[in-house]
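This report refers to the structure that appears directly beneath it.
Removed from the display is one protein chain of the complex; every other protein chain stays in position.
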Amino acid sequence: MAGKVVCFGEVMLRLSAPGAEVLLQSQRLEARIGGAEANVGVSLARFGHPVRMVSFVPDNALGRAALAELRRHGLDVAGVRTAPGRLGLYFLTPAAGLRPAQVLYDRAESSFALADPDAIDWPAELEGADWLHISGVTPAVGPNAAEAALKAVRAARVKGLTVSFDGNYRKSLWDQWPTDGAAILADIVAAADLFIGDDRDVALILGHDFPQTDPMERRQAAAEAAFTGFPQLSRVASTVRTVESAERHRLAAFLADRDGHWTAAPRDVSGIVDRIGGGDAFAAGLIHGLRTDMDPQAALEFALAAAALKHSIPGDFNLVDIADVEALLAGGGDVRR
Amino acid sequence: MAGKVVCFGEVMLRLSAPGAEVLLQSQRLEARIGGAEANVGVSLARFGHPVRMVSFVPDNALGRAALAELRRHGLDVAGVRTAPGRLGLYFLTPAAGLRPAQVLYDRAESSFALADPDAIDWPAELEGADWLHISGVTPAVGPNAAEAALKAVRAARVKGLTVSFDGNYRKSLWDQWPTDGAAILADIVAAADLFIGDDRDVALILGHDFPQTDPMERRQAAAEAAFTGFPQLSRVASTVRTVESAERHRLAAFLADRDGHWTAAPRDVSGIVDRIGGGDAFAAGLIHGLRTDMDPQAALEFALAAAALKHSIPGDFNLVDIADVEALLAGGGDVRR
Amino acid sequence: MAGKVVCFGEVMLRLSAPGAEVLLQSQRLEARIGGAEANVGVSLARFGHPVRMVSFVPDNALGRAALAELRRHGLDVAGVRTAPGRLGLYFLTPAAGLRPAQVLYDRAESSFALADPDAIDWPAELEGADWLHISGVTPAVGPNAAEAALKAVRAARVKGLTVSFDGNYRKSLWDQWPTDGAAILADIVAAADLFIGDDRDVALILGHDFPQTDPMERRQAAAEAAFTGFPQLSRVASTVRTVESAERHRLAAFLADRDGHWTAAPRDVSGIVDRIGGGDAFAAGLIHGLRTDMDPQAALEFALAAAALKHSIPGDFNLVDIADVEALLAGGGDVRR
Amino acid sequence: MAGKVVCFGEVMLRLSAPGAEVLLQSQRLEARIGGAEANVGVSLARFGHPVRMVSFVPDNALGRAALAELRRHGLDVAGVRTAPGRLGLYFLTPAAGLRPAQVLYDRAESSFALADPDAIDWPAELEGADWLHISGVTPAVGPNAAEAALKAVRAARVKGLTVSFDGNYRKSLWDQWPTDGAAILADIVAAADLFIGDDRDVALILGHDFPQTDPMERRQAAAEAAFTGFPQLSRVASTVRTVESAERHRLAAFLADRDGHWTAAPRDVSGIVDRIGGGDAFAAGLIHGLRTDMDPQAALEFALAAAALKHSIPGDFNLVDIADVEALLAGGGDVRR
Amino acid sequence: MAGKVVCFGEVMLRLSAPGAEVLLQSQRLEARIGGAEANVGVSLARFGHPVRMVSFVPDNALGRAALAELRRHGLDVAGVRTAPGRLGLYFLTPAAGLRPAQVLYDRAESSFALADPDAIDWPAELEGADWLHISGVTPAVGPNAAEAALKAVRAARVKGLTVSFDGNYRKSLWDQWPTDGAAILADIVAAADLFIGDDRDVALILGHDFPQTDPMERRQAAAEAAFTGFPQLSRVASTVRTVESAERHRLAAFLADRDGHWTAAPRDVSGIVDRIGGGDAFAAGLIHGLRTDMDPQAALEFALAAAALKHSIPGDFNLVDIADVEALLAGGGDVRR
Partner (left out) sequence: MAGKVVCFGEVMLRLSAPGAEVLLQSQRLEARIGGAEANVGVSLARFGHPVRMVSFVPDNALGRAALAELRRHGLDVAGVRTAPGRLGLYFLTPAAGLRPAQVLYDRAESSFALADPDAIDWPAELEGADWLHISGVTPAVGPNAAEAALKAVRAARVKGLTVSFDGNYRKSLWDQWPTDGAAILADIVAAADLFIGDDRDVALILGHDFPQTDPMERRQAAAEAAFTGFPQLSRVASTVRTVESAERHRLAAFLADRDGHWTAAPRDVSGIVDRIGGGDAFAAGLIHGLRTDMDPQAALEFALAAAALKHSIPGDFNLVDIADVEALLAGGGDVRR
């Protein structure tokens, strides 16, 4: 891991109901910072990788607070520009009992969405980096962001960086502006080395379904289709989640390269504190494994354990260290003194 | 649902320990408003029914706060009078782990208990209404309240309203004054169309037990006995609760009319946040189903799902909408964005 | 239970992250008082036993707060002296989901650790008492405390008190100073009537392992070895804990005397609020059973139920009464009104 | 006060830092509802007037929470429509010590700003009302809102309602879109009976300054100019505020009609808790005085006392009753038991 | 101070709005323990006096919490009996800015009010004591309490204890039952050595006013009248309070014996946190001064400084030590490190 990891995406203020309350049941909100790519960046920084965030925030108290929080968790924020617009928000009613979590996006007219796609000199921005990470939320934010995302991955490809792309399909975002989301996602996947997405993501991009009953088989078929459709793609990965209740999910994982595929057996993720960011934690765990030359099975197990641990942390960020993940891989346990 | 639903009962201030603390372990209390009939009213209002609350509160800051909270949740409070006395309180130590919840009533000398049973002109109060809901807590509060409850249900019957009565037997309340609680409850059931009560409630009123081992069979036998004993009664319903731990109950439901009976299969209610008000949520769900002409099975399933969701909401009130119940009936799920 | 129970050990300020946060994720900490022997004392006081705490605290606001909290829970604190040094602290990140709890001790240079082992006139201090309780944390604190612990148990033995000793092996404490911990523990066990410790504790003290696969068989073998090695020892007891997740443990218990042994079947301890102090709650429950002349099986069941209930209470102290334990033994249940 | 008061304006979610913290210093925010016209409406409702709010909110959890809060405080919300867009927000860093309060508006693209100016059938909406209140924030929100505001006051004028208009000049809002704010404000004042505004407001509208040194003289000159410029105008009023520190302001008040003018001597407003909404509290107090036929001096004193009391209440709303204002007018005092 | 101080009075749970909120503005309440005589007892215990509380509380979680809090602060609670009834409550809206504090008593049917006046064997209860303190709140609670109060002071007088009586006239309590409060108070003063009361208290008891303009002269005249009317009375004392705002009072003090009188110059009590219990803190400070043989001026200054410091402490109790009072007497100061 000689070079830096660059993460490009929107940073948001997340406002969530405290305890198990529904939104605005009482007069308190918890305010935290999050965003798919920032979440990956924070987790990678805690795993020891140098991470540079590239984003746009408004030049006001909210934008500065977002920057401060990224710095707190060890990210290089020199690539975060101020720009006109708002800080994107999202309101979260956390899951409880049989109630699923509910996200209310409030990110219209954000600095990130409004920013000029040419505002970033990507070759300069990627200097010293060997990895670019982006997610499907970024192009979904709007036409400027979609164009910027494409410029980013293409510049990374030209410079020889490894590009990881997490599909993260958000229908409610894509529905807000008239576009062909699948085509844009396909353009990005066409520049990626690692695609984190399940069979629904691949189906959306390639335009055909995967009818297998078994979720692992569906993922395998989707990976094969992706490898066929995108000749530069070297790896496809995803989690397999079963929701039993707000407090208890089961989480397995899948990874394929052109030579084979690996699965990580389902973990019982009980006592869930905060499920948001679980997918980003998986992405960070997998990138960490690949960057530190773990073998595929080890990388996948590490990623799954990291994702499982995320569910025990309030907020979007996965505030665990390598030692925490390794302790879970070694069997977890009682009080550590 | 052309007419209004009138709910008659005491509104209380509930003071509960925060988090999983025992009462007064720390110096904070959560203050919320509740009461069996108000809980039903709030849930019905969220389901779109016009609801009028009839009650008595003191003319002080606590009484006004109770009124404000009912208004907040959409109830018409023109029928809530001020009267001498206190606002009834109850102190709650929420359940946690293997500790059951504990309720400490502090409702002696409340405005509701002291109010003149003739203070309400029931024919006028029920104008425009087609449904009256009352629970067994109301007559248990004391002789004045018992007399008022009887006047209410009889006036409703005369005016042709549907009367629903939720048994809600509270031994600690009936023990506070010398009376024959069973006889009073029987007088109310004798004026009701829908009786929400299980075999123990029926046994108390009719004076004989139901020895069947299977809870659903006991309920069925009790329903038949109730239909025999109360010729005007058209429906009997109840939940069937199994407590596995404070965090996990199983909840099924039963409904009978004179033509048949229906059961809703047990739901695994895990990750319980607040179990208080679960029965009232069931009552509201069932009344909603019946008022919107669902078939019996659908009404019962709706009521059970509503009751199950209540366990995920802090406070007495079931702050969910029809869409939330329908989402659970459709299988629940992961984060909604 | 004619006489007093004397508990000798360090009293600490425990600083824990609120909710399910990791330590210092937000700017709030919960501050509570705890310590192995104080925890036992508080539980015994709630069970109706007169309890005297013997300890050392600094003469500052923290030491006074520790004293006040012990008084609050009914302990006689005349035996707690002020002495130079700090109040021992420990920082706790509570367990959540798949994350185990983490304890960060910060007790170097505490008043308790620095206190002169001759500062206490044990024969006078034990006047009116018939029971002394101590745990293995006390001698682990440092050489002065180790010497004081030995003086205490030997003085108790001379005066004819019953001595209970809870092994509570804390490697991180013993590693902080050069000593033979096993030898010190053996010296204390040699003066004890009741030894609360599992096969690992006995193995450490006697220097040989117990290879049985079944945990109850290992405990039985260890108890026999302990009875052989320590001729004055009359009882050996321990819990048997299986960690399924932070929220769900299984807890069984074992008790042996020279005539036989008893086991309590595993309880499903779900919805865990705070696992710290669970072992101390078991010790207090067992001491209560023995002091009130329960038969061994009843005492063990009481102790296990008390320990299980502790997991539902925030903080180190087991704030339950005999009635709470008996209610659980009788099957637990739904809301108590 | 035979008829209703109608208030037309945006309802917002206010998110403020707790305690004396700066925004996002910690991870908590206080969430309250406010808005200039809603603030006036809530205060009037507490003073016993029937109040109808007319506004637009989004059909989501935030919009519903805003409605619930208005209902809680007794407003008729039948006139609040749902409409596409966001709920307007504002972030507040409360004043502390020598730090002034800071408001960060985040109300771009709100439902209120986007709403069709013809969405409201004003003659129908004003049925049963005898008073319309609006503030200068409403037209400042954008062209649609400005047009709607003009339609509202003109319809009210046609129907013979009394129209009160509080200037509330917010430069940061008017600067967000290209318009001649002064001309729009002038058009509204041209339809008003009561104009709440100081000499700066009048200067802005009429385009010439008032050079008098004494603030009361400036207000008197401005009132005379306003009466000259707007022939229908019957009253002009304003507060006179001197900021000594965040905790201590001095507040006087001025009222003029075409026959004379009145002043209320400065009050020492110390121990300020929340200064936001102080002007709205003054407006509500004055409207209350005028609607209950107080003489001008009494109405002005009532309005000033109401405004002074607002500074002691967290949130935008002035949660005091007539008795509280009268107690302050009678001299205040020590603990009321 | 060889003997114990006995305090007789009701112990209550105080429920107050947090921050500067009005009661139930949000869903949180602060729960603390208080009561005029308990407040005096806690302060005296912190000043080093052995204090025994005599009272009645219910045998429930609230009564036990009250006991625990008294123990926490060092009171001997062996004299607190459990009895049927409720724990008395009071709801407090703390003062803020120009809003005075508001107390809403909710103590009807309390264990203390209902207790049999013969339930206490006063000669036994006073064994080992040399001082009895009682306040005018105790007899105001109801006929049983009034009778008990008289028995207490008469028994104390017979045994030769010093009796201090703090008038603490609460009209809202005396109005709740038909009696001649003045006569009862006079009977108690007739058994007292130290009467803490101002000219209004004396006027009430003796039935004639003190017309002097200067408050100190009024107190002097009242003291002389009291010495004339009550031949056993040896001292009369009171504070002189001027309320400038909720945050700033001025507080002076007066003390007389049969040989002369002393005054303490007004202190500027700014930044008031909680004014409740200020009078009790004065009583405790004065009793401390007298019991430790300070000269009258020193005792009065100590009492005034103690009372002034109380205003900086949340809750009823004056949680300051002798060193804190002495530091203020020595001039206060900046940060103490």
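Residue numbering begins at 1 within each chain, and the chains themselves are lettered A, B, C, D and E in the order written.
What we mean here is this: contacts are C-beta pairs under 8 Å (C-beta built on N, C-alpha and C of every residue); 3 or more make two chains touch, one makes a residue touch a chain.
Given the structure is predicted, the values throughout are model-derived calculations rather than measurements.
Although one chain is not drawn, the whole complex shows that of C:K4, C:R52, C:H73 or C:R86 it is C:R86 that touches it. Residue-level contact of chain E with the missing chain is found at 19, 247, 267-274, 308-309, 311-315, 319-320, 324, 327-328, 332-337. Considering the complete assembly, chain A touches the hidden chain via residues 68-69, 71-74.
Interface residues of chain D facing the missing partner chain: 19-22, 25, 95-103, 105, 170-172, 241, 243-249, 275-276.
Quick note on the criterion: only the chains that are shown with their structure count from here on.
Averaging Cα coordinates per chain places chain B and chain D 42 Å apart.
Centre-to-centre, using mean CA coordinates, chain A is 45 Å away from chain C.
Within chain D, residues 27-28 each touch two or more of the remaining chains.
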